[in-house]
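In what follows, a single structure is set out as structure tokens and then discussed.
What you see is the complex with one protein chain gone and the rest in place.
Up next is chain A:
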Amino acid sequence: MAMAAAPSRPFDYLESLPGTTFYKLYQQPSTALAIFRRMLPDLAKCFVMALLYLKDPLPATDLEAWVKAESLKERDNALSILGRLHILSNTVIADNVRAYKVTDPFASSLRQALTGAEKTQSFGVLSHISDGAAISIAELDEYARRQWEGVLGYMVGTSGLGIQRDVNLSKGVKQLLQAGHLVEIRDRRVEITQDGFAFVLQDVSTQVWHILMLYVESADAIGMSSVEVLSFVFLLSSLELGKSYDKKHLTSNQLRTLTDLADFGIVYQDSPDASHFYPTRLATTLTSDSSALSNPISGSLSGPSGTGLNKGGSGFIIVETNYRLYAYTSSPLQISLIALFTTLKYRFPNLITGKITRQSVRRAIEMGITADQIISYLATHAHPQMRKHNVSRSTSNQAGIPPSVLPPTVTDQIRLWQLERDRVKATPGFLFKDFVSLAEYEAPCRYAEEIGVLVWKSDRKRMFFVTRHEQVAAFLRSRK
């Protein structure tokens, strides 16, 4: 459950934006496409596409009849997300029938994205340069890897391990990491924060989004419109890897963003004054799910660079049921990450071994790393051999249980070690209480459960606790 929440965390910022911002954002076809692709659950995508080319709003009863009765929860969850992102709106057609339609700037932009539009440069303009001067995909990957590893290395402090990185991070990058509370400067030394630990243990795609959202949030402070930056980010996500794009159609703010993003390895340009730029894989896979990205980049990010070892897949970590851990890597960054929660034993040129112990996990948890972060890190970087093993095992005997790449004993034990310390979990939210009758209490409570915001309830006390109150409040109003 924690994994489901983690990748969408950067988008909480988006959801908090006011409707007018969405109105401006959705003017761009690339933005509509990126949001459609990255932020909607499957069912919501079906709804949007089904409604996109309908002339009239679809009556709510028709939409409800389309979904199977046992999938009520998924349906309400999809509708709730679509509502929060201002994609679907409720209207009333004749005879007081409630109906849904796709809101306008989004609908027309998505239609433009699908069919092509005349004048916009929403999907970038290719620049025409000779093949000899072009940068190859391998070079772009290498550049992205170096820059991104440099950023992570700066945060974890790999220089303390005696390895000097050859990447020069600009002042803007460092400021951004500080502003995002990922690192703190104490006594002129960089110290990683709890959020920072959470950050470095995520997969690359989530990290990139996190950084981009931080950048967008800070855009207003340095005099740029966050809407403009955001739509430029979405534009970048729709570009193609290995192609160069013209810069002359970009506004000055977009050019400034471009230079900043080049420091992170998200785009590449020969020099800040070059006439064209290349998106790297970090940019072009922004709207993909993490799996599509994990192979080329994090594979090269994590594994020893320059060897053919990672050709088959991304992972390099093997965890055995006896808590032993083997990691085929020589990257100081990955080694220092693994060392956060493992007692390391031996180090070979391309392999380190260690053991996950109670002490090592507790030490990590005391530093603010959670069990879920450790487990998701291990799962993200699991060696192909473990996935293979997992596939053959899961088809044979564990029919009902979702396959887990890691040995279940290890994941459970890591969680138990965390529970030894963690007995209280805080969830910010809203309490609904003082219902007059049981019936009055039950309906909104059930509704909250269906849209997936319910955290706790007590039938006896007629109270329930939710993470979001807007829709429950609207539900209560609609019943009066």
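The rule is short, and it goes like this: a residue touches a chain if its C-beta (ideal position, glycine included) is under 8 Å from a C-beta of that chain, and two chains touch if they have at least 3 such contacts; residues count from 1.
We take it that contacts and distances are computed from a predicted model.
Student: Could you check which of "N-alpha-acetyltransferase 20", "Superoxide dismutase", "Ribosome biogenesis protein NOP53" or "General transcription and DNA repair factor IIH subunit TFB4" matches the UniProt name for the chain that's left out?
Tutor: From the choices "N-alpha-acetyltransferase 20", "Superoxide dismutase", "Ribosome biogenesis protein NOP53" or "General transcription and DNA repair factor IIH subunit TFB4", the unshown chain carries the UniProt name "General transcription and DNA repair factor IIH subunit TFB4".
Student: So which of A:Asp42, A:Asp187 or A:Asp273 would be touching the chain we can't see?
Tutor: For the chain that is not drawn, the touching residue is A:Asp42.
Student: Going by the contact rule already stated, which one of A:Lys425, A:Arg460 or A:Arg477 would touch the omitted chain in the full complex?
Tutor: Per the contact definition at the top, the residue touching the missing chain is A:Lys425.
Student: Pick out which of A:Ser71, A:Gln175 or A:Ser275 touches the chain that's been left out of the picture.
Tutor: The missing chain is touched by A:Ser71.
Student: Tell me which stretches of chain A touch the chain missing from the display.
Tutor: 1-3, 7, 29-30, 33, 36-37, 42-43, 45-46, 49-50, 52-54, 65-68, 71, 74-75, 110, 113-123, 125-126, 203, 238-240, 243, 285, 287-292, 294-295, 312-315, 372, 375-376, 379-380, 384, 387-388, 391-392, 394-395, 399, 401-406, 408, 411-412, 415-416, 419, 425
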